[in-house]
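Showing just some of the chains, left in place.
Chain IDs A, B and C follow the sequence of writing; residue 1 opens each chain.
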């Protein structure tokens, strides 16, 4: 019996070490990641019984992706295996100001992007499950993936799951128009919507307030609150969470989040982060928010815990967060930056 | 004005270091390779003015593939660039007896596999060129690639090029039947056919003689000669070259080749090779055979030079042969294995 | 419900890359291994539902050991966690003739060596389990570990498990006398005894026949058979399996095994192996032997499968065997050493 099930693609991630440009690489570091995969891993590490559903080819790379989910205790029994197809790849170039980190995707034609909606018995998979998570990347992968997403959301609603959905707009996968058209009808199933100010703007046209930095390098709390309110009003979603990142530089960011639940705003303190690898920080936030909320049902406590755990993610190489619950709790209590010995 | 033009796909090659299995990899070494690319590089290193034609996406990986051809002096002016599409990838697992080295391809949907036959002005590209090379991998990539191959062969014949063709059968790309059906009509354009005993059998059904090892771990000279004769007779190809590999172990092979020109057999001595990386050895043989023949028109001298240069390839990491003409000539004279200092 | 449960210590293994001596190391490669851990991993990879019981400290290294078992699908629910204690370490120096590979242990005071016999509820853990495996390393770790071993063996017998036991003598852990005194009484629980000729001699004084190489660099089949017979007679163990290694060099060995079941000898062909990492080969043999026997109950088929799978182990870095059932079966059919593409 699982607490949380997520659905989505995980890719092999390849990145040149030491800030090298991809074009000059002679060696690549290998990691595995993907939004919903990252959330399942994070939740499992924080103590939830988490499962991850995806579609993988039966080859060494497919097995590797599966293995690394299991490494963190994630249940992979519901994976769909294919004889053919490929594992999606993506390349990360780590940047330094004024060069932002960049992602080059090579994920077209992946096994997961060719999901067929009838390949998972969702009623069985979601039986007794308390929460379900999927992000806007999944329906962007293709028509079958979009239909699978909808089918899963329907089943999750039916199974009584808390349904969490992260907009996660990816411009390399679809246009804003397509993203809106596909996802607007999915919002009715959503109990917890996660987004950034930028994605809310691009996908749903909910503009940040005047005066905000058009590059989203600086953000203001008020602006975020208005975005959350409008999202809640438009889609009648009980809970909206927005992560807030300021990145005046690439190696140093400021990180926080806010949450709107039933008309009440919750805010978490900002945390200065020195950035080792910020990929997956948002997913860590989701994992910790859900883990905390599913444990004690209190969004006010879940929010700062989510921020603390995901702040730690910025310091860990790879897409998933190898930190522990204890470390996040220690950080919330006000941790020292002295060497811990 | 170029001496040699080759047409074909080059891929990014990723391999786990230190004999790790792909499934356990955390780091990958990156190389660039592909049969026709390797031949162009080898020929350029040996002194020919060589050009390479392919189709690449305008992104860091596409540029990297182009760069590495240029690094060896290969002319890349006739490359076709695309806005979309991907660079094909392949993964190499280096083995040890009793585990053979293995290749996992991820090349479907590559930019090169989607070649359209009208994208290259072959008459212009081949003007004044003395030799043209393509292998059986190119037409296996897809219909457009196959039509492009035929178009190039026609133009090469018309331009008066010596046309070299390596069967290079790849079972992950097509069936033996498809390979035969597509390539039989191409044989009329071929002046120099390169193959292994195994490929001749699989593609054209020309069986090795009784008594041969069905795994091709041991080979016999007589058997090869009969294969060559039958190929020559069936397709009226003036020159047939067959490489001979014995691999009782993975780290130690014995390497040679024979050549049939107008009814006369030429044989080269066997060379014991300690195998660092045998990928691309056959391509090194082609490069050196052509370089020598185009220099002095003597197949009898070209054959042992081809064997020596390609024997050296086995000792060099990557698909291309960083050895020099001088090193191959020194080896032919009978080189010492003492430390050279 | 599990098919196989194993009990034993897993250590962090640290080895200098590229044949460096430990004394000159500046970097160490990290792996996890231990006989019973390796067997559980191998069996899980081959399709058994396998569980591993051990005792680990709640710290990053303890979690890492647990994670890597899970990565291969091994059930770790019955692990005993401690607040204090350490994870045992060992260092491997990879050799080259005439320098053998060498192991430096730093495993004293490990959490597992301080096992207390009442920490595992064996009846619950072994309920419905079909086979149990432990090696002679476990009782050598300390008195508590020895008592735990005996307690587990009693429970396994009671639960109707097939009990497999590998002598695995480690001279750095105890003297031959202590090893004999402790293990003789355990033999009554054993259904399948695994050993080498050398260990049988050292622990139980069963001498190899005259003429054998006192260093065990060369071995003879006859000698092994007499050792097996005497073991069977002395302890009334239904099945005895002995692995046969010849190592005239460090990088090239010859590997095989024989099995005596109820008076009938089974022999497997020798396989020439180029040695990447031979640590854990014997454990791979056990894993594959058990996996095959538990699947179809035929020792005659299990033996060559065990040899093939463990021959592949020699080619894989680390203590565990990342090969697949298909690869071992392919090898039994007589695999080519050509590059597989």
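Here, a contact is a pair of C-beta atoms (placed from the backbone, for glycine too) under 8 Å apart; a residue touches a chain by one contact, two chains touch by 3 or more.
What you see is a predicted model, and the numbers here were worked out from it, not measured in a lab.
Asker: Every chain here is the same sequence and 3 are shown, so how many copies does the full assembly contain in this file?
Answerer: 6
Criterion: only the chains that are shown with their structure count from here on.
Asker: Counting only chain pairs that touch, give me the topology of the graph as line, ring, star, complete or other.
Answerer: complete
Asker: In steps of 5 degrees, what rotation angle do you get fitting chain A onto chain C on the CA atoms?
Answerer: 180
Asker: With chain centres defined as C-alpha means, what is the inter-centre distance between chain A and chain B in Å?
Answerer: 45
Asker: Could you state the distance in Å from the CA-based centre of chain A to that of chain C?
Answerer: Here chain A and chain C have centroids separated by 41 Å.
Asker: Enumerate the contact residues on chain B facing chain A in the complex.
Answerer: Spelled out, the residues of chain B in touch with chain A are 14, 21-30, 59-61, 63-64, 67, 86-87, 89, 91, 93, 104, 106, 108-109.
Asker: Any idea which chain C residues touch chain B in the complex?
Answerer: Listed in rising order, the residues of chain C that touch chain B are 17, 251-252, 271-276, 308, 311-312, 314-318, 322-323, 327, 331, 334-341.
Asker: For chain A, which residues are in contact with chain C within the complex?
Answerer: 67-68, 70-73
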